[in-house]
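Note that this complex is displayed minus one protein chain, with the remaining chains in position.
Order as written gives the chain letters A and B; numbering starts at 1 within each chain.
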Amino acid sequence: MVFKTEPFILNLGPIHPSTHGVFRMRVVVDGEVITDIEPVFGYLHRGIEKLAENKTYKQIIPLTDRMDYVAAMNNNLAYAITVEKLAGIEVPERAEYIRVIMSELQRIVSHLIGIGSFFNDMGTFFTPFVYMFTGKEKITDLLEMVSGQRLLHNYMRFGGVSGDLPPEFLPALRKFLREMPPEIDMYDRLLKENEIVLARSKNVGILTREMAINASASGPVLRASGVKRDMRKADPYSVYDRFDFDVPVACNGDCYDRYQVRIEEMRQSIRIIEQAAAGIPEGEVINPVPLRFQPPAGEVYGFIEGSKGELGFHIVSDGSARPYRLHVRAPSLINLTALKNMLTGWKVADVMVIFGSIDICLGEVDR
Amino acid sequence: MEIKSQQSSMNIDLHEGRLIEELKRSSCEMMPEPSEWLDEEIKRNIIVSTVDKLLNWGRKTSLWTETAFTACCTFEFISLSSPRFDIARFGMEVLRSSPRHADLIITAGTLTWKMAPQIKRIYDQMAEPKWVIAMGSCGISGGIFADSYSVVPGYNRILPVDVYIPGCPPRPEALMAGIERLRKKIEKKSFTKVD
Partner (left out) sequence: MTTTMKGKQVFDMLKGELASAIVEVQDECLVVKPAKLTEVAGFIKHTQGLEFDYLSSATGIDYPDYFEVVYLFYSLEKNHRFTLRIRCADKADPVAPSLTCLWMGADLQEREIYDLLGIKFSGHPLLKRIFMWEGFEGHPLRKDFKNGF
């Protein structure tokens, strides 16, 4: 006997324990199978782009912190690089190395939280999350040491960073570099051969290579689909061309691959930090810009490889102290383009696993 | 049967938009703190009895939190509940996803007008007695986003807030201090006499 079921609209969010913030989906289900989905955005739209038009260039740095709030350093860096490109500011060597170290530490934080909440969504309630947070707190201490803030660091400036590393930072970083790789191996060992994890994530939510490119996915989502593209290699910014690291790629494009790419990326970040910490030169950390900073008129697009993907800033300047227009290419938002294709055909229970594997940050999606 | 999902979702959107506009119009004024609502007569006649002490001790030592987290401050709250700061010492480690189980709502993060009806609805669904902690600058006044067209300038426009915790974001220690303040406040209250 065949049961006929009627399609039913299921509302998920905006307050939901596993939507990583205030994301909302309207899922049309036929029985338990998803036939259609419509993401609803905007529950954290704070109008950063409009606010930026009324602030001077320097005042915007704290605003960028609050976009992708688990990777504030990366946002700072992307914005600073863009304005430096616009105004042609040189950055001292030491500052570049500090930036690389901070950016990679922040990438590890972001991936730890991404992986932790991914497994949280899968149903391993809070155990991996607590492990990841233990690792995250170690990095938070390091970042707090240099910037004075735990979460929203506001550390990068045009032409460098706001302050030099304190003398106890590098020894603490070396200690961290000794402790972290075994810890990452431990997380990986705990999770990658777990039968439930494999059953829930292998071959689930496949994003094909063609689809990933067509949907402008970037970051770990794109690389898990077999495209070897990392802005650090494709178009090196800062001093990334001096470091030796690999770009991890997986081929299936399923949830498990996205997890694996993130784990591998953390190992590569450790490698980069090791090299940067060994080669960090002495000298100035900032090439100061004038108090009344007015970049020349023009248009510029600057980008970095953020932890979620290609994070870009598009600034139009009219020569005044405030930007005429500031647009953010938010990888979290654009990675969600393919969500519908990834979810259609799967069961309701898979929604959160697939969604969690994309790893978005709502502050960046909505801005 | 086929649902025209686009059409029906448009209706949902329009309905939601009307709710938001309505709430926005009705919340131009700040809401006073809950203790200010009580009229003088009641305040003078409250006697904190032993029964109250026992009830309040029970209430303050097992505050269950609703997970109504909106933005950045969430991560400081999660840090607080992670092993390092260990919120379990306060009997608060239970995070509830259902408002019916919760008696404290920590509003961690910026509130936008689009989100406001949902938060208000969650608050309305919580059972009495209930408390609100506004965490972070955005929760107090809108903070860095106070000028924005889409941000609610402070949670006290839509909810009666008991404790404000400044900071952007407040450190976990600050959050602990705020929770301690709330516990003191609960101690002083007599809920058996009101109404």
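As a working rule, a residue touches a chain if its C-beta (ideal position, glycine included) is under 8 Å from a C-beta of that chain, and two chains touch if they have at least 3 such contacts.
A quick note: this is a predicted structure, and the numbers were derived from the prediction, not measured.
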Listed residues A:213, A:277 or A:348, member touching the removed chain: A:213
Residue among A:9, A:145, A:247 or A:316 touching the omitted chain: A:316
Given B:85, B:113, B:131 or B:164, the one touching the chain that is not displayed: B:113
Interface residues of subunit A (partner: the chain not displayed): 38, 41-42, 45, 47, 49-51, 54, 211, 213-217, 227, 229, 234-236, 301, 310, 312, 314, 316, 324-325, 327, 329, 333-334, 336-338, 366
Residues belonging to subunit B that touch the chain removed from view: 6, 10, 13-14, 16-18, 20-21, 113-114, 142, 146-153
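One rule holds in what follows: only the chains that are shown with their structure count from here on.
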Distance from subunit B to subunit A - Cα centre to Cα centre, in angstrom: 29
Complex contacts: residues of subunit A adjacent to subunit B: 6-7, 9, 14-17, 21-22, 26, 28, 36, 38, 40, 42-48, 50-51, 54, 62-63, 66, 69-70, 113, 130, 133-134, 137, 140, 150-152, 362-363
Residues of subunit B touching subunit A in the complex: 1-3, 5-6, 8-9, 12-13, 67-72, 74-76, 78-79, 82-84, 95, 97, 109-110, 112, 114-115, 118-119, 122, 144-145, 147-151, 168-169, 171
